[in-house]
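For this view, one protein chain was removed and the others were kept in their places.
Up next is chain A:
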Amino acid sequence: MPTIEHNGSSFEVDEDGFLLNGDDFNADWVDYVKGVEGISEMTDEHQKVIDALQEYYKKNGIAPMVRILSKTTGFPLKRIYELFPSGPGKGACKMAGLPKPTGCV
């Protein structure tokens, strides 16, 4: 599996660039994903989505359904795509250090 070096941190990732170990998550990771997921500038709104994902994951052991993410953050799906061009799965979950979404995608 590839290793990514960014700002002095190193991360083990899978071929889609998702963190293999959620504990590796740190500010450097966020900065790295920002570059590959088409995000020009990190804002409080980005942070709010990341926090919501991590909190939900910590509590429930799964990523929230899109509808629940919209409800907890107050951002409609359209806004989430404006923030994360790859969407809540490939964009936001990756940045938040959550495991890769699975199923019939």
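Side notes on the structure shown:
Here is the rule we use: contacts are C-beta pairs under 8 Å (C-beta built on N, C-alpha and C of every residue); 3 or more make two chains touch, one makes a residue touch a chain; residues count from 1.
We adopt the following convention: contacts and distances are computed from a predicted model.
UniProt lists the omitted chain of the complex under the protein name "Sulfite reductase, dissimilatory-type subunit alpha" (options: "Sulfide/dihydroorotate dehydrogenase-like FAD/NAD-binding protein", "Energy-coupling factor transporter transmembrane protein EcfT", "Sulfite reductase, dissimilatory-type subunit alpha" or "Amicyanin"). Against the chain not shown here, chain A presents residues 15-16, 18, 38, 62, 65-67, 77-78, 81, 85-90, 94, 100-105.
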